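With one protein chain removed, the remaining protein chains of the complex are shown where they sit.
The letters A, B and C name the chains in turn, as written, and every chain counts its residues from 1.
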Amino acid sequence: MSSEFGKILRLSVFGQSHGKAIGVVVDGLPAGEEIDLEALQRFLDRRRPGKNGLSTPRKETDIPEFLSGLEGGKTCGAPLCAVIQNADQHSKDYGELSGKPRPGHADYTAWAKWGGHADMRGGGHFSGRLTAPLCVAGGIAKQILARRGVFVGAHLASVAGILDRPFPLYPTAELFEDLAAKPFPVLDAGAGERMQEAILAAKQTLDSVGGVVECAATGLPAGLGDPMFEGIESRLAGALFGIPAVKGVEFGAGFAAAAWRGSKNNDEFFVEDGAVRVRTNHAGGILGGITTGMPLTLRVAVKPTPSIGQAQRTVCLSRMEETELTVHGRHDPCVAHRAVPVVEAVTATVLLDLLLEGNHGTF
Amino acid sequence: MSSEFGKILRLSVFGQSHGKAIGVVVDGLPAGEEIDLEALQRFLDRRRPGKNGLSTPRKETDIPEFLSGLEGGKTCGAPLCAVIQNADQHSKDYGELSGKPRPGHADYTAWAKWGGHADMRGGGHFSGRLTAPLCVAGGIAKQILARRGVFVGAHLASVAGILDRPFPLYPTAELFEDLAAKPFPVLDAGAGERMQEAILAAKQTLDSVGGVVECAATGLPAGLGDPMFEGIESRLAGALFGIPAVKGVEFGAGFAAAAWRGSKNNDEFFVEDGAVRVRTNHAGGILGGITTGMPLTLRVAVKPTPSIGQAQRTVCLSRMEETELTVHGRHDPCVAHRAVPVVEAVTATVLLDLLLEGNHGTF
Amino acid sequence: MSSEFGKILRLSVFGQSHGKAIGVVVDGLPAGEEIDLEALQRFLDRRRPGKNGLSTPRKETDIPEFLSGLEGGKTCGAPLCAVIQNADQHSKDYGELSGKPRPGHADYTAWAKWGGHADMRGGGHFSGRLTAPLCVAGGIAKQILARRGVFVGAHLASVAGILDRPFPLYPTAELFEDLAAKPFPVLDAGAGERMQEAILAAKQTLDSVGGVVECAATGLPAGLGDPMFEGIESRLAGALFGIPAVKGVEFGAGFAAAAWRGSKNNDEFFVEDGAVRVRTNHAGGILGGITTGMPLTLRVAVKPTPSIGQAQRTVCLSRMEETELTVHGRHDPCVAHRAVPVVEAVTATVLLDLLLEGNHGTF
Partner (left out) sequence: MSSEFGKILRLSVFGQSHGKAIGVVVDGLPAGEEIDLEALQRFLDRRRPGKNGLSTPRKETDIPEFLSGLEGGKTCGAPLCAVIQNADQHSKDYGELSGKPRPGHADYTAWAKWGGHADMRGGGHFSGRLTAPLCVAGGIAKQILARRGVFVGAHLASVAGILDRPFPLYPTAELFEDLAAKPFPVLDAGAGERMQEAILAAKQTLDSVGGVVECAATGLPAGLGDPMFEGIESRLAGALFGIPAVKGVEFGAGFAAAAWRGSKNNDEFFVEDGAVRVRTNHAGGILGGITTGMPLTLRVAVKPTPSIGQAQRTVCLSRMEETELTVHGRHDPCVAHRAVPVVEAVTATVLLDLLLEGNHGTF
């Protein structure tokens, strides 16, 4: 088992980068939900490559075909299957890789697991391309959540060490929409320009850079999630680490809080308009694995794209000797900005799963 | 469902801090494994409180009683149940808390979920005390892993921002043993002293501090784990976030790598003694969710203990008005050092689960 | 993994027949549910042995101790752990069995799985005694269900081929109570006497007999369950086959319907008091894996107790040669009547799990 997650809402992702098609089965969607396919396509376009010099020139229209689960524009209760054809494969670029694992890629581990049978053209099943079907599922989840007052948005918290402003204490749906409309999703335009320069600078030296994505969700009720291993953090992290290139996940103040004192980190409660609120949200909207009703915030570390044009040392697996490898083909000098909608998608899917599960504590 | 994890090896943790007993059912252990109960007790003693001024004075012997699964000192295949009696409860210390959620604690979210029915004396099921049964399971898993050449160790990477040395590229079983024998598990003794001073300084001002635990596992085969959502990172993070007070998890270079270039982050392969190795291990032994066979490394952010003696603002839930709260009772000025064996325990349990599952790719 | 089931409500059963104790962890119970411990004990007493000549004379009080999850007589949201001490073990009766698997028992398969490490005294973890903790969980589930108008009851549909009357089309809660109060739970007293005679006749010849349990549940809403592999039948059967000695499960008309025509088997709908109803219920309240709102009915085949006093042929596993075995000790000449509350317990647990999960189709 591998490419699945969820409890009530189940995702099963399939496909290889250079196979016939990629796709996803989404099982457990509520019935009768209208899906705005144009809005979904706009969401998918946010991660689509080939739009500018900041990402791979691989051209993919990435238009999903729905084989099941969607009738007359609405979910029908049955599992939804969406398929995206692979169009612009350049598999020959990968010919020379065979037997020489690219540093930082899953080539070596796929070989260790599946031997020579792994289809690693373009990264195979491990490719970032597999995040397209994730975005189909997540884009649908976002629409269903928004109808219930739950909004999910994200921005680039940093690229190559250059920091964007953090989300405000109570981010609004409008702010999320503004970010979604931007070609480069940051809050601070100046920081965004410096980030883009850093990406292009890395590209010029046949190198790449990483970044951090900050994601928030608003409108969640208090009391969602379960103690310990079924806590919100466990379930979100379990899914977020499934996104290729993610190497860290933190909630609220996260690693920063580890250097703080309790008196700083604790979020004091107060009453406003008859509701319990907080003046700080270092907990990221989660205490004991359960939602507080405050905005949920998380950050995801995306490593620099392992595919770089520079010559690198590696080994020839058949001869077990050292060799040099230069990766040709088309690569993203940074995937963090394309990961922004993916983090939203995965977060939205997990949150919808949790909402569908309900708060059994008070059944 | 809540307090469970695992796939072949399943853990189910139960108990409340001030209830009769706490414990764990471990289902799926291989049969015929000899368990050294003295070594297990030494492991449990590493997280036991009341040993010095760095932790709560609550006295608990924390000696597990095995109700099932262990016969003649060996696992018998049937589920193992271990129970630890609660002895030194001071429930009256918690009398005044009722209806006034402590900032940073699960009091508010437990109330949101379970209403007034939640047993939150001493933190109830959310208490750090529930990590004792985790350590029983993990201590057993560690013994079984060690017999197969897999070793798990951890140290305090930082407390209150004071950094220990990181693990070396290839940590040894001896290094893990040395750390396990230390009352304060750090690699750099000087850093350890400064950390302890920081803990005591926080204690004196009725405050607390957080920290980061670094954990490593050696001897794992390459090819363990599955792509995407069943990757090693997903499964470890899902379990590690179940430990109370954990707010961040990263693997290898983690968040730091997000500021690096690919040429720095990529670990080049080379051949040594006929085996593929790396000169750096920024991937933390994991590529594409699958083990590389290099040491697995991860870091866990532990927030400062939310229980502090200073007066804090909170709300009275019955009257929905603001109020002040001073938490009496016995508290840990820091839980990060006590979390060290817990992180080892959870890591070992997940790794044993993965090893028991085997590498189905080459079945 | 082995002795668990459930999705929102999770059960983890532990213990061996001659170990220290047996028990169960029930995770996911709604909070604030009052548990009537006297009513629970009456339910447990229905499966308790040693009451008359129809079952083993092993004396067990079978009084559960609650280590967690129950505070002030109410569930508190945290996992509930119930432990039952083993008292009246006669392990020496099992001394001679070692290495000679009893026909019809799990001795041989436990040895194949766990080698000599298996604790098979009294059947070990495979013993019918493990149904006592199941009844603790199920008895609690029954109380919670009854509070919501869902009632579960069962009777002996047959013993040794002697048939009881089937349940009426719409069994009432009163009928279930009447059955629960009977020492031998049948609808037709005359059939019940003949069954008891058959059991005693088998006992006199050092033999045993099997039987069938019919179980029904009323008050379920329509629309519960999911298509295909998460259908009600799949989930109930998956749990019911976990009861020792169960070799068949059928719903509604079951195997009989396989000999019928569609015109007979189809249940025609009609309207009564503004609700859709049926005049026959051959579907057993389930169509397409989803509840119709009619009574759910199922039957469970219980094989004759494998422990019989007659000499039987078996093999000596160490010498790999044939030998004869006479099983001494205390045995049930029939376990079908003691299985009646167990089938109720498992059915109630699965139904509560499904109700807690809710009808996500119309979220």
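Side notes on the structure shown:
Operating definition for what follows: a contact is a pair of C-beta atoms (placed from the backbone, for glycine too) under 8 Å apart; a residue touches a chain by one contact, two chains touch by 3 or more.
As the structure is a computational prediction, the values presented were derived from the model and not from experiment.
Within the whole complex, the absent chain has one touching residue among C:S158, C:Q196, C:T218 or C:T347, and that is C:S158.
The residue from C:P64, C:G138, C:P306 or C:P341 that touches the chain not shown here is C:P306.
Residues 7-8, 28, 30-32, 77-78, 226-227, 355-358, 360-363 of subunit B touch the missing chain (whole complex, contact as defined above). Remark: the residues of subunit A touching the chain excluded from display are 1-4, 6-10, 12-16, 19-23, 25, 27-28, 31-32, 65-69, 71, 74-81, 83, 110, 113-119, 124-125. If you put the missing chain back, the residues of subunit C touching it would be 1-5, 11, 13, 101, 103-106, 108-110, 112-115, 125-126, 130, 158, 160-161, 202, 207-212, 221-223, 225-231, 233-235, 237-239, 241-242, 244, 246-255, 257-271, 274, 276, 283-284, 286-293, 301-308, 310, 312-315, 317, 320-322, 336, 359, 361-362.
Just so we're on the same page, only the chains that are shown with their structure count from here on.
Fitting subunit B to subunit C on Cα positions gives a rotation angle of 180°, stated in steps of 5. Looking at which two chains touch through the most C-beta pairs, you get A-B. The greatest centre-to-centre distance from subunit C, using averaged C-alpha positions, is reached by A. Centroid to centroid, with C-alpha atoms defining each point, subunit A and subunit C lie 45 Å apart. Centroids of subunit B and subunit C (each the mean of its C-alpha atoms) stand 38 Å apart.
Averaged C-alpha coordinates put the centre of subunit A at 26 Å from the centre of subunit B. Touching of two or more other chains is recorded for residues 1-4, 13, 110, 113-115, 125 of subunit B.
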